[in-house]
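Note that this complex is displayed minus one protein chain, with the remaining chains in position.
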Amino acid sequence: MIAGQARILIAMTAGLFVAAAHADGLSENEARQRAEQTFRTAFTRGNQQIAARVMQQDETQALCSKYRNAPPREVAEKIEKSQLAAISYPASGTLLGDWRQGERIAQDGYGLRFTDADAKKPNGGNCYACHQLAPQEISYGTLGPSLYRYGKLRGASEAVQRYTYGKIYDSEAFTACSGMPRLGHNNVLTPEQIRHLVALLLDPESPVNK
Amino acid sequence: MKRSSLPRAERALRLAAAALFCALCACARAQDSDAQTQKEIERYRQLLAEGNPAELAQARGEELWKTKRGPKSASLERCDLGLGPGVVKGAYAALPRYFRDTDRVQDLESRLVTCIVALQGFTPEEAMKNPFSAPGRNSDLEALATYVAGESKGMKLAAPMQHQKEIEAFRIGEQLFYRRAGPHDFSCSTCHGDTGKRIRLQDLPKLTEPKEAQRVFTTWPAYRVSQGSVRTMQHRLYDCYWQMRHPQLDYASDASIALEVFMAKYANGGTIDAPGLKR
Partner (left out) sequence: MSDPMRIRASMAGDKVEVRVLMAHEMETGQRKDASGKLVPAHFIQNISVTHNGRTVLSAQWGTSISKNPFLHFRFGGGKPGEKIAITWLDNLGDKRTDEAIIAAAS
């Protein structure tokens, strides 16, 4: 198809451009290899368990890094498909937990830092770092959209519950290379904790919806 | 209390009018109050800047620079920070840069370590033993960095980007900036890749936007009130990686220098306002 050929031609030209721009230096691939080498020797005196978690990127992280979070359509679709397939919903019961616990999880940024020594203490979701939620909390971030009135605007149907749970579990199942951590997929939060966050967002009694 | 003598309907109407008036005032006040809050925060910052405790670290650093120490019983006054041995004024404005004697790109702190080892005879481990102050335990490196940086105050940042290794360091720093990893999938760009965002109430600069990089990169080292100490760019990176659920970043590592070169490219042209004052 003409459109397809034009696309290939544009890609090739762009590729030449990129190569020419770095004629005096490293190619993208070389730069990435050198960076990986540099990264590997950057944490030698640090916590090696934590180092093991960051040394090897998973496929999604590698792709999003390569495309600087703006992947081409085909790549994005592949990521979204693979992430959607990996969402693990709770074995039984509703997706709606307790919004009071959800608020606590949303406020809490504990977990997985090298100072978080208590392995038994559950991780927090740290939602307020990036989102507005309950209006009473004025100390909220703007890296993500405001979630104030989230449930009021959408209702709490089965479909909305499922989407909401899925989005918290793995944001990239819906938006490839989203900045939001894949809280369930990466085992930051348990399915139980995510249920409580779903309630925080959807329960009509939750301050988010008042 | 005397009851109002007005008929009920009129009382109700007056009450409603008063309520509406209050509501409108509150609305207008809410919009004004955001701008007012910003103004007050700026005024607060100006008042704070007068008594910047970083001056204590500057004085300490200047003394350390001139004191004979170590197995070689030498001061740092012959240290070459890039503008020639002993030249402190303006040196910070020309860092990071390539150094021929070590054949690598170095930032201020790694260069201080180089000098402490070469001139004073300490081992690298001894030199880097206490990079960040803790209560009751001041860091010499922090004080030295604060002193040297302060001697470039008011000058424009002009980190060179000509040498092949400087350009390579930029490209490596660029890759690291976008590298997503760990259980939160964080990269530097997660927080520093967009304009006008904040984490909780802390505004975040877009570090690839020259206007923002120039304003922010040049205020380090800074006294951080929340830390009760001056903190340098090495600490800033270490602290970032802590939040990104990465391990402790090696002090003066090549990775840290590469990231600084990357940031300096966008921050070049900004006026150095170190030591700064931050939360």
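Order of writing sets the chain letters: A and B. Residues in each chain are counted from 1.
Just so we're on the same page, a contact is a pair of C-beta atoms (placed from the backbone, for glycine too) under 8 Å apart; a residue touches a chain by one contact, two chains touch by 3 or more.
Small disclaimer: the values here were computed from a predicted structure and weren't measured.
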Exercise. Taking the whole complex into account, name the chains on display that the unshown chain touches.
Key: B
Self-check item: Residue touching the undisplayed chain, where the options are B:Asp34, B:Glu50 or B:Asp103
Solution: B:Glu50
Quiz prompt | Contact with the hidden chain (one of B:Pro71, B:Gly196 or B:Gly228) | solution = B:Gly228
Practice problem: May I ask you to list the residues on chain B that touch the chain which is not drawn? | Solution: 50-53, 55-56, 59-60, 135-136, 225, 228
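Basically, only the chains that are shown with their structure count from here on.
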Self-check item: Cα-centroid distance, chain A relative to chain B, in whole angstrom
Solution: 27
Quiz prompt | In the complex, chain B residues that touch chain A | solution = 164, 167-168, 171-172, 174-176, 178-187, 189-191, 193-194, 196-201, 204, 242-243, 245-250, 253-256, 258
Quiz item: Contact residues on chain A for chain B in the complex?
Solution: 22, 24-26, 31-32, 34-36, 38-39, 41-48, 50-51, 53-55, 57, 60-61, 64-65, 68-69, 112-115, 128-130, 138-143, 179, 181-182, 186-188
